[in-house]
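Every protein chain except one is present and positioned as in the full complex.
As written, the chain order gives the labels A, B and C, with residue 1 at the start of each chain.
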């Protein structure tokens, strides 16, 4: 992300109080990351259960490396890393930031220990707070925008930390529970789907003005949309179960060719984390196993791939919205955070509200838009320019935000992106359809 | 492709003479396929040199199977296949048309022999011509649209037959020559690139009205384009060589992450079919090896993947056009066929014309548009609906047409598509860029 | 194979008439190879249906390359190859003989054509016969031993040619028939197994004296054998079917660990070429499908891997013989050729004889001896030394000879060898057991 493109203001997001200082925000974000680790045993920090998953320990270190590499190294001439080898170990993919450790081996590295990684975080925090203190008077200081980028980056890794440890726990036949204290909301859901219909016309999409946004959300530009409609709520477990029971996973005509091959090869029969026993379907969650019954059927279906979302939509006689359709309906909906309790890292059913609901805070929503550059897109020069642009192939855009997203990390123009076969994220389905002009 | 969506008229494409009958067109297309096989030895028909490549024999049979399955089986109640097992052997990917042979084993099937496959073609031709004769008076007969689909389908396989045999020959250390008689055009090219600039506005894209089009070219709809410019000619071998010599293949910052990984793993250093010796670069063509020198440097670069096209464009400070930008500039350009001679299956340099050139007949042009459905897209019911829609993931749209495309198969709304790493097609690069509104 | 170790005499094998000349033998062997190709279509010569299988065309060329490389190049100063590139294309694995084509791509090479390969053979034959004529008077000429090695080599490839084309035909859903004229022998087999029991003692194994042998059959040396017994005939299809029906392929305790994994992964349920339909088991042969019923049940089971042979023996309460036990019982048994008719390339039931039968001419017999060097083993210097020694790892010795082995290629000291999972050879099972000393 280009420093020249970062327009950081004290209002980091809608509704943020003016009085909040950068140091406070820095400490808040960093503390939230560590709070997410509280339920873990030391052994849990070390492993990677598949190539997409990074060890908790690595997330803790990599987010610190990011501040070290992109902020401290340029703006704190006296800064020294506690260990020169960390630059190699904790660089994720920034080719221009030097050689780096192989991703496939992240889960094989037992040292530095967890304790040493927390010491590394404290070391970086000390230097960062001294730097923030020094530049606090100068909102235009180039480091300010980079610090905000680092915080947004850390918030992305907070979500990954949660989805990754969920996968690690699920991989373990012991099936550990992350936090059993959660008490999910169980609202009775109205049957049937209501739709928001939109007229044809030119819409504006993408970010502009104050507040943080990634480079891939720019430039704000015009798109023409033919008439369409978007479902007011997410697809539920109950609805998805009908698809499963209707032989949805065995009917090739409902699927993309690559999707059907994928589902066959990996023997998919239901979303990730669903399991069938003699007693029927249940679902692994961070609070333990839950039966797919009662109020759980009203919760949004989650942990589906694009392939499954697309097949479900076809089965339902609909399609997925484009990312532009999604953004076109979003402006008047408040950016609400997760409707569950703070520790309840699981999507919840809607509270019975009318109108467009569940845009943010439950599951990311697959769109039918491939992840490509907006007109006028320009990545930042140097290593930081590798943040977003180099991934623009074979990925789909997801919109909204999930139950694992930090509340201050949600916004209508946000473009999340993942490949077609990915299931370990909190991703679900919002339906859409075209409207004949008549 | 839906029969209800096929609007076949006697004017199959712009400029086609009214007097031409369906039977004549059928015979022409079928004869062109067989003419392409004339330079081959019997052994050449059998093998597949990689997963993407099908044996010539298979192309000859599969295109006949298509008529058998989608036309004769429904519209000729007395038709019987010469061998029931052909339905299994020559179905490509139509799940709803029954079980089929594994793609990876197509090149292992020595029987039926080449002679038997030609007999199969003759058998199908007999039945088809009787059918055409029977329905000739009735332009609205549902078989008419299916026959046209079958002919368009065969034209697609004509191009694949050429690209596939080129790959087979190249894989062979003996490096056979397909047809040495070709005399390529060698025009002196003006240095520098000229651009066609377009204003922002609403453009109409997609097919409507008379003439054949695939389902994926529909519905015709509106798109808004920000101001842009498109290069008037294709990128040349000479220009691409500068990229190669500027370490283009070793500079990660020019590439998509997946593209750079791919290039490293497969040890790409230049387009497919380029080879470096002590005497410099040469290029394998269907007419033999050619040195990359003289007029050859003005020919369009060919056999590049999307990854390479994208990296080259970034190196050049440009980008690829979207498929909508491409279609927006195309309407006023005549659909000209290949500028080389009939047997010269190799892209040629422009003839020095001013204005937009080389849209058709040299190389397909990678666009920056992912292959997704148009608004209102609806595939046909049944097996024929698997023709296009089920491939809409992880592919890019290519526009135009190549030197291997049948002239009557070219049109401005045509959407060809291939994955990012594919190189054995005649695919090249047309540059584009955004224009600041100022 | 070392020239110094080759002790070629006019008596090439037991019973060969003295009057037979080297030229006659050369022509006989070469003609037998070509006779095996008579039932093939031109397309059949080209493909390789798996990595172990070479195209017929390649066998024809490679055996000629062998004479070119190891005989003509050293002993005919005027010899020139018809095409320099053949040295690259038709070298199998002799590193010291220069660069060579990749094995995995043998089946992708359409040129030289079949006709050109036969021309190559004729070219080599011309040169060879002139050379043989020149040296005919001199039995000690170093080329004589090399020519014999080349003929033995060609006989090995005759067998591979047969097993390879069988696999090619089976891979093809059309299931072509190689030669339907064969009339198999159907003898009624006595029930029960008879055994030949041998005392403990020192035995001599390995080749010495006149007659050809490969280097791996030397040096003749002493081994001590504890008392043992060997089955007088081969295990039959009927007996093996009992193992199959007794859940033999699903009982891990009967198998080597690697064998059970292999059988599970490849979904083995029976020998290669066995197929189960509603009508019961049948078997693919070079003469077409045959039901596993009647006299076929008395034929030797064939196309089993070492893993299966070993598991069957354990199920039967026996074990496989060591190669030394096999050789210890062989000396008094005549080296009889295949009990079927000449074109009947399929193992036959015994003719009811008493005593040790079926040692030669039906199926190779897996032994429990790993393929390692004999004491005093020394490969020849130079490229020819790569013939045998470099394969001495992870292979088992097979003894005897099969229905596809040329009669003059059989001898008691012959050490054939293949890895544990190979099934496309004509390989079967002879049981053995230890005898308690009491």
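Of note:
Assume a contact is a pair of C-beta atoms (placed from the backbone, for glycine too) under 8 Å apart; a residue touches a chain by one contact, two chains touch by 3 or more.
Only a predicted model underlies this, so the values are computations on that prediction, with no experimental measurement involved.
The chain that is not displayed touches the following shown chains in the complete assembly: A, C. For the options A:22, A:128 or A:168, the residue in contact with the chain missing from this view is A:168. Residue-wise, the contact with the chain that is not shown comes from A:113, picked out of A:74, A:96 or A:113.
The omitted chain makes contact with just one of the residues C:118, C:240, C:255 or C:426: C:255. Taking the complete complex into account, A:46 is the one of A:46, A:205, A:345 or A:384 that touches the chain left out. By the touch criterion stated above, the residues of chain A touching the omitted chain are 41-49, 57, 85, 88-89, 101, 105, 107-114, 168, 171-174, 176. Where chain C meets the missing chain, the touching residues are 93, 95-96, 200, 202, 221-224, 226, 228, 252-253, 255-260, 306-307, 319, 368-370, 372-373, 375-376, 385-386, 390-394, 419-420, 434, 436.
Here, only the chains that are shown with their structure count from here on.
Chain centres here are C-alpha means, and the one lying farthest from chain C is A. Annotation: 48 Å between the Cα-based centres of chain B and chain C. A separation of 38 Å divides the Cα centre of chain A from that of chain B.
Of all residues in chain B, none touches two or more other chains.
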